[in-house]
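The chains shown are only part of the set, and none of them has been moved.
Labels A, B and C are assigned to the chains in the order they are written; within every chain, residues are numbered from 1.
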């Protein structure tokens, strides 16, 4: 009923976690129509941003503003800055050099009655420490089946767990 | 170069603003995977919600929680509550009866070099007091043309204003 | 290995959801040491508050303020107002009469290798639609066992689900 196909064998997973040198670009925006954010976020993701997020802040003169943060590779700083300068109202961008440590990852496919749902596995030094269903797959399964999204999500987690124990 | 077609003549606009009896459903959620919100919001909109929005709140035991608010018609309370109870982790929903006063609305289409963009006009007692470009149209025009979204948006506003003065 | 004791039989659960007339007390606080909130929240809960939550807001003069909200029964308005007036800096309290619809509830106890964890079940018109582990029990089991809190939580959910299917 439940078949599982691993894209990677555990044995293939490199045991040391990856540490990358990345850049966090930040700019405070207090004079832009908030409708534009979705468009700009999408453009940044399409051009290689690793993460984009918004933080509500309070600026001078009672302005409910937004700190716009973009995480990217060193090679992508120029294109990210270009998008931020051209597509937002900002006049200045802050650049923070940071490091990021990532879990090693593999993907498993879980067969459910509503379709295949991918699960992302995280490894700390070779040890499997988490398995998280992919939202887009869960959403699609939930739309197709009419079953509540939380129910589908949990069911995928159960099956992933069973597979990890037995597999 | 710029042609404008009004869907409604000013003369057709009813001069009194509409006041509706509506309901605001609210529930505090402190134990749900935040990935689910997008799915639930979409489902509520698809079933007639007039507005759905999230407010970051702080609940007991340091929980960064969310107040989930749904604005709907009286006739839609049951279906909205059903979705909230089934698709979120909540055990209770608050119901506030409110009134809403709306501007009368008409839509104008603005021809731009990047395609037609609709503009929503708002009337206060028959007086045109605002004209706002439709985001989805502006986004499409911006994607098609490669011109920054703010530039397209402003250009549409200029043309809408010119039209209002001349029209 | 896993035994389950229901405090209530499904048959005992009243099939109509409860609708209560409640009160939401709100006050905006912009001149109080934020350390006091925990103390005041606890005092309100100890005296019968059904829920207490804080919303970050922006008030005049760039103040990062807090909307303090208390949900309570009509009979408890006086004691809640007394606590708010005496224990915070507020000079005025807003009173909103609201309705709240609740799911019917029962509790199940799930035996785990780390101790008993209660699960709260929610019923919509007699139908069991959710089962949620009690945080305090999960926390205690996690502290006792050293197993990550998410792992314990998920495991309790699996067992509750199994029990519901078989039970």
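In the analysis below, a residue touches a chain if its C-beta (ideal position, glycine included) is under 8 Å from a C-beta of that chain, and two chains touch if they have at least 3 such contacts.
This is a predicted model, so every value here is computed, not measured.
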Total copies in the full complex, given that 3 are placed here: 6
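Basically, only the chains that are shown with their structure count from here on.
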Chains linked by the largest number of contacting C-beta pairs: B-C
Interface numbering overlap (same over half, different under half) for chain A and chain B: same
Intercentroid distance (Cα basis), chain C paired with chain B, Å: 31
Distance between the centres, which are taken as Cα means, of chain B and chain A, whole angstrom: 27
Two or more partner chains touched - positions in chain A: 56, 150
Complex contact set, residues of chain A against chain C: 56, 58, 60-62, 64, 130, 150, 154, 157-158, 161
Complex contact set, residues of chain B against chain A: 32-33, 35-36, 38-40, 56, 86-89, 135, 139, 142, 148-150, 153
Chain C to chain B touching residues, read off their complex: 22, 24, 41, 45, 51-56, 71, 96, 98-103, 105, 120, 122, 124, 129-130, 132, 135
